[in-house]
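Below is one structure; the comments refer to it alone.
The complex appears here without one of its protein chains, the remainder shown in place.
Let's turn to chain A:
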Amino acid sequence: MTDVRALAAHLDGARRDGRAVGMLSASEAGLDVPVAYDVQRAGIELRRKRGERFAGVKMGFTSRAKMVQMGVDDVIWGQLTDRMLVESAADVSGLIHPRVEPEIVFLIGRDVTRAADVDTAVAGIAVGYEILDSRYDGFKFTLPDVIADNASASGFGVGAWHSPRDVANVGMLLEIDGRVVQTGSSAAILGDPVRALRAAARLATDAGIVLRAGDVVLAGAATAAVPLPKDAHVRVTGAGLGSVEVTT
């Protein structure tokens, strides 16, 4: 019998110590996808008990290439807390092997009690970035491992909100210290980030979580993630959506 709470505490300790650990799946034969989400939920519960508040959800494996690479046919999701939100400076010294990727972010304007209502609940759209930091050695994991690890969530930042609009094919840039390191289109996010938003609503609702006014949905990455170094200036730009910047 898998001890969900012990596994969650193990990963939580790794995160707080900034220390990589081996994959849970190596020793836990019972770690399938549903159990992995139980571990993820138990990990969030630990953070909630320390005063962190739910802030939204993040979607993972939203690119076709990544799904094929992982051998999966659905997206994964993780939970965001208010402590993960970065304003303009991110301290990466306590992280294990952080990466950053450009994202499209949705702002929820009213509670989503039915997943089908999520489109009309969107109050704003922005460019953002996600800081990823797998708690596993070498950033390597199986599907249940990464789900248990809250989809490698670490931090996120959001640019200025814009009124809801078509974001199916927004050109996006990721710059580090003023140099373009990744270019792409929001179309890499399931063909249209709106599909990731709908998947987020479906998965959250199925898990008994209500997306509330003020929550955010990180729809997924428009390009591959890149290592996030110390003392770096990072900027994500999206056509018509402005930019968001962070220094480390």
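In this text, a contact is a pair of C-beta atoms (placed from the backbone, for glycine too) under 8 Å apart; a residue touches a chain by one contact, two chains touch by 3 or more; residues count from 1.
Everything below uses one rule, namely that contacts and distances are computed from a predicted model.
Missing from the rendering is one chain, named in UniProt as "2-keto-4-pentenoate hydratase" (options: "2-keto-4-pentenoate hydratase", "NADH-quinone oxidoreductase subunit NuoE", "Glycine cleavage system H protein" or "ABC transporter ATP-binding protein"). Interface note: of A:Leu173, A:Ala200, A:Val216 or A:Val244, the residue touching the hidden chain in the full complex is A:Leu173.
Of the options A:Gly43, A:Gly60, A:Gly184 or A:Gly220, the residue whose C-beta touches the omitted chain is A:Gly184. In the full complex, chain A contacts the hidden chain through residues 64, 168-173, 180, 183-188, 191, 222, 237-240.
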